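For this view, one protein chain was removed and the others were kept in their places.
Moving on, here comes subunit A:
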Amino acid sequence: MTGPADKELLLQVKDLRTHFPTRTGVVKAVDGVSFDLHRGETLCVVGESGSGKSVTARSILQIVDRPGRIVGGSMNLTRPDGTVTDIASLDPRGRQIRAIRGREIAMIFQEPMSSLSPIHRVGEQMGEMLRIHFGTPKPERRRRVIELLNHVEIPRAETAIDRYTFEFSGGMRQRVMIAMALACNPNMLIADEPTTALDVTTQAEILALIKKLQAEHGMAVMFITHDMGVVAEIADQVLVMYHGKVKERGPVRQIFHAPQDEYTRMLIGSVLKLEKKAEIRERRAPVAEDAPPLLDVRNLTMTFDGGLKAVDDVGLVIRPGETLGIVGESGSGKTTMGRCLLRVYEPSGGRIDYRRADGSVVDIAAADKKTLKSLRRDIRMIFQDPVNSLNPRKTVAQIIGEPLALSGMGRKERDARVADLMAQVGLEPAWRERYPHAFSGGQRQRIGIARAIAVKPRLIVADEATSALDVSLRSQMLDLLLQLQDELDLAYIFISHDISVIRYICDRVAVMYRGRIVETGPTEEVTRNPRHDYTRALLSAIPHPDPDDRRLQHRFRYAGASES
């Protein structure tokens, strides 16, 4: 990549301020942001949730949702013919800004499902771009749309053009979005977390596609993301945002190897921390291989009513005090499998042998209601979504105390136990009377963990427990789980799509693909020397947070591994 110095300036943003007036005061979502974007360059805007990166992107097209408004600053767009327009000064509903939207600066969004209308045909939505800006007649529009669909490698473009978005997979929809954005050959593409909702293998393909198209069209790309791995893979320049302000900006190598700002250092640090095994685990003695298994799953099968085999002949062993990771992409059946273990879903076949504390073995798959109730005290769950898995009408004390009340503990004793539990997961016991909405995402997940450990379980099934959290919180949460494991002698089944999380916390890992387990082994061994081709493809599709070691270009593809 050539440096920005020998490239023409495309967009110069100076002191941009976008505010949201609310009843409780003005929210300064973007507070004095400045940056330059050069032709053909990729600028990654990175930050955690609430940093204002998305609002910055939307401000450029003046499509900030109400009541947000640009209150100051300038955004000078330089055209190839040398004319300059200050976008910030344009009327957000006027003709001039509309001529820029889509024509000169196009944008793609995070959720490719909801960002396209479900009831209009794909071709119609794409063709609109040409109709609005060039008034292209219908037959030519259709020809051009098919051309675009071919360009983004959508198979059978001639029939795909007349289909609806819900008939496409997530990756395909994002391809459609990209094709649409390219319709008018824009000078600049804004991509707002375009791969966040996608699987890693699909993400790798979409990133490669954007890179390829960028090289062909000479576009500038402004890429919004929270994933430092993605940044390292694609960025030329990086803008680090925090609370609406720019913390640091510079070339990607400088940001990763010599970060100046403290926040940037913390961000890079927490990403790099997750690249290795957790420190707590380094100190531990290895789990005894010959210990009798806590849970022994054999030939577990679960078929949905429609005939879909979500879990197909799965076998797993987990020993006391061990952490087993289940890794796989969406649709691999990992969540369904986790729920079968607690009989949230009824397995259609197989055995789940659980060894009680007294040494007796019981088959969960065949357990009756009463046994199941007692088993659910031993095996608990932590969910992905810390917002929706807590009842908003109950106080934290009630939420954490619920399993205790169900086990028949008296009120006084329960109160004391709740306070202990809160302290144990790092929450202030004085907050017990508050409701979940008063807590941040990370704190809510701590509440979920406190609820799970309340009745002293022996096994916890954690389903994507850290996926909704920002990266800086993620390692804290994982450390908490490891610390609790030491204190309470817990075993975890850790379901995740995120290999770095698995590598950090898990002793052993099982890789799931289309309902089957394709590979099991010690985490180190599986991540270093994967035996199965799918595991290799999965591992090589993960963005690596080191701009000097961009791996996605050389990644390994597994035939049929990806939905795109």
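In this section, a contact is a pair of C-beta atoms (placed from the backbone, for glycine too) under 8 Å apart; a residue touches a chain by one contact, two chains touch by 3 or more; residues count from 1.
In the analysis below, contacts and distances are computed from a predicted model.
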| item | value |
| --- | --- |
| Chain excluded from display, named as in UniProt, from "Multicomponent Na+:H+ antiporter subunit C", "Deoxyribose-phosphate aldolase", "Predicted membrane protein" or "ABC transporter permease" | "ABC transporter permease" |
| Residue touching the undisplayed chain, where the options are A:S114, A:Q260, A:S374 or A:N388 | A:S114 |
| Residue touching the undisplayed chain, where the options are A:V30, A:M75 or A:A106 | A:A106 |
| Touch residues of subunit A, complete complex, unshown partner | 58, 61, 63, 65, 93, 98-103, 106-107, 109, 111, 114-120, 128-129, 132-133, 164, 166-167, 177, 180 |
